Each structure stands twice: as structure tokens, then as C-alpha cells.
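Heads up, one of the protein chains got dropped from this complex, but the rest are sitting where they should.
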Amino acid sequence: MKIEIITEQFDPWELLVDYKKNQLQNDSKIGASSIFLGTMRDFNDEEDIKTMELEHYPGMTEKYLTKLVNDSIKKFKIIDGLVVHRVGLLKPTDPIVLVATWSEHRDNAFNATREIMESLKSEAPFWKKETTNNGFRWVKPKNQNEEIVNES
Amino acid sequence: MKIEIITEQFDPWELLVDYKKNQLQNDSKIGASSIFLGTMRDFNDEEDIKTMELEHYPGMTEKYLTKLVNDSIKKFKIIDGLVVHRVGLLKPTDPIVLVATWSEHRDNAFNATREIMESLKSEAPFWKKETTNNGFRWVKPKNQNEEIVNES
Amino acid sequence: MKIHVRYFANIRDLLGKDSERVNIGVGATAEGVWNLIANGSKIPKDILIAVNHEYVDAKHVLKDGDELAFFPPVTGG
Partner (left out) sequence: MKIHVRYFANIRDLLGKDSERVNIGVGATAEGVWNLIANGSKIPKDILIAVNHEYVDAKHVLKDGDELAFFPPVTGG
């Protein structure tokens, strides 16, 4: 398992290759890998986005993500899981989050990666602040009718 | 879109990086990438597997996969999709199939990659023949109670 | 009519051939071709049939020059 909060831009594929080489090497029990990558868009809620600042709660965030992956290992019987999440100042096209799970059969990895992403989105302590042409704004979660608090 | 039937071992991450560089470059509308990789296991239905031969129906297979991805682009409003499938003689840990979809929001890419994989599994003309310690056997689909036709 | 018939996977093993060209009367179905080429073996219940790279059922009526394929349930991915 790997949980990482990363302050610099990262290459998701290089990271996956490294992880597989060092942790999952020759694991011929793996039949399925399900990977999700979230990347920064240059447009959100009808405004161009210039940059984005991602903040987290050091200590709690790592603990929460570790729990998420451990829960998935038990619930979905996955072989292993990885979550890498960027914080700091991002620009459009930058990777934000990488989730990967490995399992014998595809159902397990598909479901695990999906559930990790949904739980991360709704409960892991991260916050996004976007810079638009009108200043900055804290992003509000989508399930709250995509409201936005403007603080230009 | 890219559909490829490949006769040699392939590196899924290199392939994704190349595709993104050449086809999706600077696409700052992409917020989500959902990737599935199927790899060969060394164990199936209670027997060790030495090698596997993957056969397809040239022409029909490519046509069917193209239709699958086109259907997904329409149904899930994904930005782009890719399917690469190995044929020929495989050994354990070899990549078998890579599916990737790209979309603005995560729901679309998650659902598209999942549906492409399920349709590919149930309808795309590929057949697996496994070599075990007892000879070879044609693999039967899992929804048929995992029956196996032994032909040693 | 002339039909190009192809066999894959364990259907090919069963029949001992991978393709052939058959002559059959106008109005013949996919199943009709099977009965002609299979030396009396019944058409397998779970067989899949394609004509010109599209799935069809056993009652599908063929046209001259069609490519007809018989194969077992697929197991890719």
C-alpha cells in the first residue's frame, strides 16, 4: 500500500511503473488493475480557471486515506492499493489524484477504485481554491448544487 | 480514438503516455481518466497456467471494438477512448487488455471504461487457450459456471 | 451461391479445418451451411454466428458472397 501527499507536480505513469516494480514485482496473481487519474481542468462552473490551490489537513488526511485503502482491501479483497494526491499550487492539466487498485478479478478492482474515489471526494480533508479572472473562490462540493462562495 | 490488436508484449504505460502526447496534448478539458488493465495470471480454475494463446477474428474484432468505443463516446459523453488487446502467445504477468477513457467528470469515464470492458468480455471475438500441466484447454466464459472444455 | 465459411477456436478443432468455400442453394440459412459442412454433428447450442462481421442467429438467410463464421462464446479481456 502507498499513500502519498505530494507537493510537486507528479508523473502518474512513472509513479505506477515504479510502484509495480518495487512492490508488486512478479505478482502473477494480479489479473486486473483499475486506475483513476483526476487532472485539473481550465474551466469550472462557467468560469476560466487560471490556477488552483489545494490544501489538506496534515496528519488527518493521510490517516483517512490509509483507512480508505485498508477498508477496500478487506471489503473488495484487492491485492493492493495506492493513492497519491497533490497539494499546493496547480495549473491546468496537472494531475490532482491517482488511485490504483490491483486484484485477481476485474469486478473487485473496478469497485475498489470507484469507492476509494467517491469516499475521498466526500470525506478526505482537502480543499480547493480556484483563481479566476475575478479573483479567487473556494470550491464547494458538487452535491451542494455546485454553489460557489465568491471572495474576490 | 485508438483500437489496436497487438501481437507482441506491450507496455501499457508507455502506450498511454504516447497516446496522450500525440492525441490528447494540452487537452485541459479532461478532468478524469479511467484506465483498466487486464494481465495474465498463472492460476485459473484450480490449475497452474503455463502459457496462454489468444486468438481473434481479424476484421470483425477491430470493427466490434471500434463500435464499442464510438457507442461510449455518445452514451457517456467521453472525450476519447482507447482499447489495445494482445493476441498470440502470452506468459503470466503479460498485459492482455488496456482500456482507457477520458472525460470532463469522473462519472462518465468510470462508467465508460467499465461498460467497454464488460461488452468486450461478453461480445468481442477473442478466445483463450490455456496450457496447464495436463495439456491445453479452451477457456469458457465465466457466466457459464466457469466450465472448462478439457482437450489434453 | 458461394459462401466463405470460417471456424474459430474449439469449433475449428471440432471440424478439423479453419475455413472453406461452399456452394449452397439460394435462400440457405447459416444453420443450413452448418448442416452441410459438419458431417452430421448438431449445431452446438451456445455457438455464435457472424455474417460479414456482424452477429446473426442460426435462421439468418445468406446472400451470395457472404463471409459466414462459426465460433464458441468469446473469452477475451
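As written, the chains take the letters A, B and C, and residue 1 is the first residue of each chain.
Following the convention adopted for this analysis, contacts are C-beta pairs under 8 Å (C-beta built on N, C-alpha and C of every residue); 3 or more make two chains touch, one makes a residue touch a chain.
The structure presented is a predicted model; accordingly, all values stated were derived computationally and were not measured.
Chemist: Please provide the labels of all shown chains that the missing chain touches.
Modeler: Taken over the complete structure, the missing chain's partners among displayed chains are A.
Chemist: What is the set of subunit A residues that contact the non-displayed chain in the whole complex?
Modeler: Per the touch rule, subunit A residues meeting the hidden chain are 38, 54-57, 59-60, 63-64, 85, 96-97, 117, 120-129, 138-141, 144, 149, 151.
The rule we apply is simple: only the chains that are shown with their structure count from here on.
Chemist: Centre of all protein Cα atoms: which chain's centre is nearest to it?
Modeler: The most central chain here turns out to be B.
Chemist: In whole angstrom, what separates the CA-based centres of subunit A and subunit C?
Modeler: Each chain reduced to its C-alpha mean, subunit A and subunit C end up 49 Å apart.
Chemist: Spell out, as numbers or ranges, the residues of subunit B touching 2 or more other chains.
Modeler: 38, 117
Chemist: Can you tell me which residues of subunit C touch two or more of the remaining chains?
Modeler: Residue numbers touching two or more other chains: 77.
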